[in-house]
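All protein chains but one are shown in place.
And now, subunit A:
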């Protein structure tokens, strides 16, 4: 013990200046009693000390009723550290005196207790000059001094008979001052005689004057301390247990057995009892327990608590302690105020002492000075004793006195005290904001939390409204203290005081503290500018401080600046403090602290380490300084070895400050970041700074690279999924094309980021990002992938290198949806320069859409279409059509047919369970069905197509063409060709669809016009082949060879061009889970058929055939193909046509029955209807087939769309009458040989039967005989060669249906030869206009002939 005391005493002699200023000082401190609270011993955990300290600190205000019975407020300041040097200034300002000491310690053994007592005593010695009282709180002991055992419930019996082992004792809440009660009480009574009655005076205060005594006691104390514990136990309990001879073991056993129950009983009254120190109830059972004994020289009142939780009455203990302090103080004050000394002692500040050596102490001024100073001290005490009004009076008197004797230092102190007293009166709340604040413990660490908690000054004035005590009217305050300073005066006085202090070099600390106090007052007055002035004055005060204290000073300045709202200034000083920590001259640079301080500066520089916050904030701060601070952060964290933090800060620097960095700086910072991140990469998770708990948010490189746009790509055409039934009902937008309401509301919002296409599960999907590289170098972005929500999505990473150039560069990110549902693309992640970041679209400033939503459809099969031309190759030569849509190109000559096999290859993992094929084309439906044909059933039968399987469908393609010569061509040939006899055919023939109405009307009109010309032009053409046939027209024109040749040339040059047929084969298919969701896919094959012309019908006509039910359709055929063509125009007849050659073929057909005509054509009004019906009739009967080319490619053509001029209608239609011609009773059928003899009458019988469905009007029947000279000349002048008996012209009566009219006449030939008789029947002239025929062929005069003409060979008898 001696040694430890001597160590304390051997501290260097107190300095004359205070060691460092208290930056948390406050005018109210003038009013408070200073109590030092210290942790002693080594057992106590700092945390439980902290807890206790906080509890103690709460007892900052005690109300004591003084001897007059009035309430006195007593304020206490608790400090954990207090330099003795400052204590020495206690004469100068009494609030600097340490009046009380509280120590807190934990004991587990006697030696602990001894140690604690030793330390406590030595502290007392240290502050002995000013100390009034002290307390020692000892944890780990029961009130009776026995050791507290933590698990009292289950005391381990006999585990450790040795007393030292039982560290813990039974659970006992309170208290009691421990050691030898009897002596202690005695001493109290002894002390109380000296002091005021009622004061619990402790041993220590009594002992204080006799320090030597305590030292002299120490040997004894030591010897006691050395004594064994058992002896102590016995010593205390001796009277109860009685027998010294009781074995220690026995005692211990007893105590352990009894303790739980008894202690519980005892503890209850104890804890309830407030002043439990007086209730010393030591029961018999407790006596036997293990008890610790403080050393005898420990003369302090000790409080024993098992644990800090048990210290329930600590507050009341403290109140008692404080009031004890107060009474001492009060007594001193009264002493001072009453005594009138002859020679007042000279009070002086520590550094003044040597100044007065050798001065005349008896001079008048000096005496005055002494009196003034004494008065000032009295004022101090009065203020502390809770009488500010009185204090103010004392201060003003003292100030008057001191001013007269030019004692500037004390005058200043006096002013300060005056101000303090006024502040106490005016601003009682000033204390409140700092009352609970953590007191600055030793220097550096103390102010760490300052910036956050106390900093935010409230500009609203909420605090100010309540600056007077409640219920106290300001006017009353004024009245009660007329010496009280006004707010402005306070500041003036402070200013004056500071000016005076500044005259003394040693008063720097006091000056600083006075300034700070003034600042606090100014803050309370909301005069921040003035506060700033005082603060800037503090900066200039020159103090000799250690580095650590300098840091604390800058920190304190920063805090104060913060409080007056000067955040920039605060940050500036904070940064200065930080830089001090690692200044080159600093021997032990503290990078960690520097870093923590730097973090605190960020606010003032408007830096938020969260890049999102930082960007959002409109105030960008001061870039140059921000860069500087960030660089310092980077450097500091690197020196700390916190690589992750370092990388994070550098990343932030690059990311956030990018706009303010020049190109070279960008390069430099980026390089640095890369080298840093190589050491420790930076992920997208926030980091926590050790010790402080500050969270450094993740830095996401939203702007490196800059994402300009996101384009979600629809699936490729063939992979697109469609709703099988388009359930999407057209949204009813009302009757208006544009409505401002709908466009304002629904459309815009709905369209936000919602894709109007679907993705398919299991398919590779793409999103294109347009990235811009802001860096002046090539930027490598690695592991870039999409961030999605909702449906499962497999993102594939990709690595991109962005060129160092302006402008967006597209980057494709791929992935594969793994499940159906709604997929949200919310951003992308990437790693740039070793920093991985998650870039959410919603955080990217210029991205309007926070996420993109795509519907993902369940998996669908996918087929690839392969086509093979079945003519040219087998399945082996299948060629895949390009994936999206097939393209099948065929080149056929008109009329040719080809088979194409289309193979559907299922290349997905889903089976195709449903398929439908449709053809789409711009072509006419009928034409389409003519050109393309396939079997739907066939493909359906092949379902399902398993994954990897194939199905094929055969497509039959017929190169349909219009074989009838286009009209234009015919127009041309109209002039050149005499074959065409100037009648209608050209215009009648239609190149296009024959049903076009416009064409029809044109044709009709031309037909009408043609009627006028009818007389001189016959619509028939004459071929050499039909030369023998009976002519319908009257005139004849027969030339062919030359004109045929000419036709050929024109046709070749003009439109022998081909045409192209196009159709799309739409294949819709579905399967797997997608089918259940009603989705399907479609793919298509475009089939293009190039039709090259092969055969053209350039002209046509109808000639009567030999048989009455037949007629000849005569066609002029042109072979437009490049090959010779073998044309079969009837089943039996064929002809070879050279390429480019034209030839004329007659095709016998059955004439059209009248019934079809009336059925199909009756609905048409004009003769045109007849024409097309007849055309169809012909077309149905005629089929041209051919083979051509090297491969004998077959072809066929029909005459669809052919039409005939009205003149030929009678030839094509069946006659309404049936001829029954008999010569000499023999029926004449076509080709029957009839012979006659010259001079003999041949009887010719002509029977006309009405075969039409209606009654026939009267007909005129005519028999005309002629001779055919076989050279084109017909000789009708047979007057000399023959004659007839009976009428050759007559009119039949009206014939009912089926009725027959018979007419006979005789023919007499005069010369031999071949005669022909033409039997013609035509409507009687009288009925022409209104006849029934008018309906049939209005434009034509009907004549029905018996064909072929009756031929009679007459021989000479």
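Keep in mind that, in the parts below, contacts are C-beta pairs under 8 Å (C-beta built on N, C-alpha and C of every residue); 3 or more make two chains touch, one makes a residue touch a chain; residues count from 1.
The rule is short, and it goes like this: contacts and distances are computed from a predicted model.
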"Large ribosomal subunit protein bL32m", "GTP-binding protein", "Trafficking protein particle complex subunit 2-like protein" or "Ras-related protein Rab-22A" - which is the UniProt name of the missing chain: "Trafficking protein particle complex subunit 2-like protein"
Candidate in contact with the missing chain, chosen from A:536, A:1122, A:1180 or A:1235: A:536
Full-complex contact with the absent chain, from A:28, A:553 or A:569: A:569
Given A:73, A:344, A:621 or A:1194, the one touching the chain that is not displayed: A:621
Interface with the undisplayed chain - residues on subunit A: 528-529, 532, 536, 540, 561, 565-569, 572, 605-606, 618-625, 628
